[in-house]
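A single protein chain has been omitted from the complex, and every remaining protein chain is retained in its original position.
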Amino acid sequence: MLAGMATSASAQDTTLTIATVNNGDMIRMQGLTDDFTDKTGHKVEWVTLEENVLRQRVTTDISTKGGAFDIMTIGMYETPIWGANGWLVPLDDLSDDYNADDILPAMAGGLSHDGTLYAAPFYGESSMIMYRTDLMEKAGMEMPEAPSWSFIAKAARAMTDRENEINGICLRGKAGWGEGGAFITAMSNSFGARWFDEDWNAQFDSREWSDTLNFYKNMMDDAGPPGYATNGFNENLSLFQQGKCGMWIDATVAASFVTNPNDSEVADSVGFALAPDNGLGKRSNWLWAWALAIPAGTQNEDAAKEFIEWATSTSYIELVAEKEGWANVPPGARISLYENENYKDVPFAKMTLDSILSADPNNSTVDPSPYVGVQFAAIPEFAGIATDVSQEFSAAYAGQQTIEEALEKAQAITNDAMEAAGYR
Amino acid sequence: MARAVSNNRKLLNTVIAWTIGILIFFPILWTILTSFKTEAQAIADPPVFLFFDWTLENYEVVQERSNYARFLWNSIIIAGVSTILGLIIAIPAAWSMAFVPSKRTKDILLWMLSTKMLPAVGVLYPIYLIFIELGILDTRIGLIVVVMLINLPIIVWMLYTYFKEIPGEILEASRMDGASLKDEILYVLAPMAVPGIASTLLLNFILAWNEAFWTLNLTAAKAAPLTAFIASYSSPEGLFFAKLSAASTMAIAPILILGWFSQKQLVRGLTFGAVK
Partner (left out) sequence: MATQQSRSAARMMLAPAVVLLLAWMLVPLIMTLWFSFRKFLPLRGGDLGFAGFDNYTRFISSSAFWPSVQTTLIIVGGVLLITIVLGVILALLLDQPMWGQGVVRILVIAPFFVMPTVSALVWKNMFMDPVNGLFAHLWKFFGAEPIQWLSQESLTSIVMIVSWQWLPFATLILLTAVQSLDSEQLEAAEMDGAPYLKRFWYIVLPHLSRAITIVLLIQTIFLLSIFAEIFVTTGGAFGTKTLTYLIFQRVLESQNVGLGSAGGVYAIILANIVAIFLMRIVGKNLDT
């Protein structure tokens, strides 16, 4: 009843419907919506969904031109594809105050199609190593700033203490292209593997892929947590916060969660390092941004742009800093943040920026590849294929099939789907 | 059963049945308990059962983050109206099948049930397109219609099985007395059918309340019911067992309470004519 009255009373004002993912930074933004409403008079309705549900929800809506949302939270994978289809409003006319040139080039590049920005980054991330300084010391080792995989594997085994439920290393193994699929793809880059050769042939029959998976599984079996084949970002985060992981290689945004004493039992003993490499010139870190985009055809385009300018601006960053401290501002989107004196004291700031700068979506593999993207290939078919493939990998991690079987199936699935899509 | 039973036997029955009952109920109980713990207590090893510092903090966080009242209201409207609408359409249909059966009655009945076997996700795009065309995306009315249609076969069937138990002779007699069709339904049938209708209403309200595919995929902000509320808590960052429990408790509490109060009605409603 109340809700009904509220909507009818405010019918003449603009109300924006925004679909977003239930990550910490977005939930914080939700809490600060009043600031936007005070400044512009526009009201905001939030549709907060878990990542997988969000993705299916917004994709259905935009591909059918449903118009249920005025702003959608999407990532680096969707933006170029949707932008190319003409489904998104170009963001090339944002105000001067907004200073679009301040967006980190790596982010702007990944959120553009043909040089036009289609989504504004709310926060950006790469991946890096977060490790327990106390456990590393106990193991008698020292983490270099840019370690190799063989060092990581050695350290992981040395830090593992099964009696006390301490696992040397926690990594994603969960099926899903954005979960374990993203991790293993980024990791495979450092082993010299690639998804496709230049003629779009699947490459899972290569030595490099088999090395990647074998290395991963051996290390995780020895030093990973039980049931790692079902662990994604959230599961590992909570393990790390409970002090059950020696090392964790994952999204740079996690740094603020593991160093926050309210949530983390190990907040004061976390160190950071670049994601490992294998001496082949590519590291195993990814590049991602959660960004705000406006579906073409919305009635409230101007108000939606105002919102995007508000949410991804430097003044929003200052607003969060004022309320929650600099460590909790949305990272990885703007150059000026990393030039800010206040932010320099944040322990993970430099490593985050270095990680972001070391990932190159246009040149992510050792051997040449035809696709853009580090932990994904920015083609419409990828999400479906990679989900199937990562399910096969997860089954291999859990010991339900051998790595050879998983790779064979992955090869067949990928080639079949690419054939269906007309690439081969 | 009028058999004399020794107290020992009764005690044994009681112990076994209570043990099983509590085991079956335990996941719900545990969820409710966990919702009053802090995140750290929620994963404590060994688990804490009753002796912890009870806190409402999780409920405050959930309440702060989402407008629970609106989700709840949408759930009530969608489940309630769709069930009542379904009954209005199903009562005449079930009546006619029960009292004026034809050769095809059973076929029609089984066909109706079989419409429930189509996989919903296969028709998501068609239905979504129709909803856009009709302009009823993210409206309660659209969802009411869909949820009503999903449950209609079950409603018809349940009512049919009740109506069939009503002896035909009574109707014959009333007809002999010159009662019109209207009188027959209003004064003879209705009183006998009320318990059956009530339990049908209850069961289908529960089914409508728990329908999660369409209610999630055809709504955004305005018409989203509790199933969408839950979808925003399923994997937040970091430790979340306690908050998840609080959100879960809030999502199932209304229906659980309703179910408990109407338990007797429901038990009768679930016979589906299984008792002859």
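Going by the order they are written in, the chains are A and B; count residues from 1 in each one.
The rule is simple: contacts are C-beta pairs under 8 Å (C-beta built on N, C-alpha and C of every residue); 3 or more make two chains touch, one makes a residue touch a chain.
Since this is a predicted model, take the numbers as computed values, not measurements.
Participant: Taking the entire complex into account, which one of B:22, B:56, B:69 or B:173 touches the absent chain?
Facilitator: Considering all chains, including the one not shown, the answer is B:22.
Participant: Sort through A:15, A:64 or A:133 and give me the one touching the missing partner chain.
Facilitator: Missing-chain contact among the listed residues: A:64.
Participant: Quick one: say which of B:56, B:69, B:130 or B:170 touches the chain that got left out.
Facilitator: B:130
Participant: Which subunit A residues touch the hidden chain?
Facilitator: Counting only subunit A, the missing chain is touched by 52, 56, 59-60, 63-64, 81, 85, 165, 174-176, 225-227, 229-230, 235, 238-239, 242, 244, 380-381, 383-385, 387-388, 390-391, 394-395, 397-400, 409, 412-413, 416-417, 420-421.
Participant: Need a quick check: the contact residues on subunit B for the chain that isn't drawn.
Facilitator: Interface with the chain not displayed, on the subunit B side: 1-3, 5, 9-10, 13-14, 16-18, 20-22, 24-25, 27-28, 30-31, 34, 43, 45-47, 89-90, 92-93, 95-97, 99-100, 102, 106, 108, 110, 112-127, 129-130, 149, 152-154, 156, 164, 168, 172, 181, 206, 209-210, 212-213, 226-227, 230-231, 234, 240-241, 244-245, 248, 251-252, 255-256, 259-260, 263, 266-268, 270-276.
The definition used in the following text is that only the chains that are shown with their structure count from here on.
Participant: For a test of understanding, state which residues of subunit B touch subunit A in their complex under the given definition.
Facilitator: For this pair, the touching residues of subunit B are 39, 43, 64-67, 69-70, 73, 124-125, 128-129, 131-132, 137-138, 216-217, 220-222, 224, 228, 231-240.
Participant: Quick one: which bits of subunit A touch subunit B in the complex? Just the residue numbers, please.
Facilitator: These residues of subunit A touch subunit B: 1-3, 7, 17, 19, 22-24, 27, 30-31, 45-51, 53, 56-57, 60-61, 64-69, 232-234, 237-238, 241-242, 254, 257, 263.
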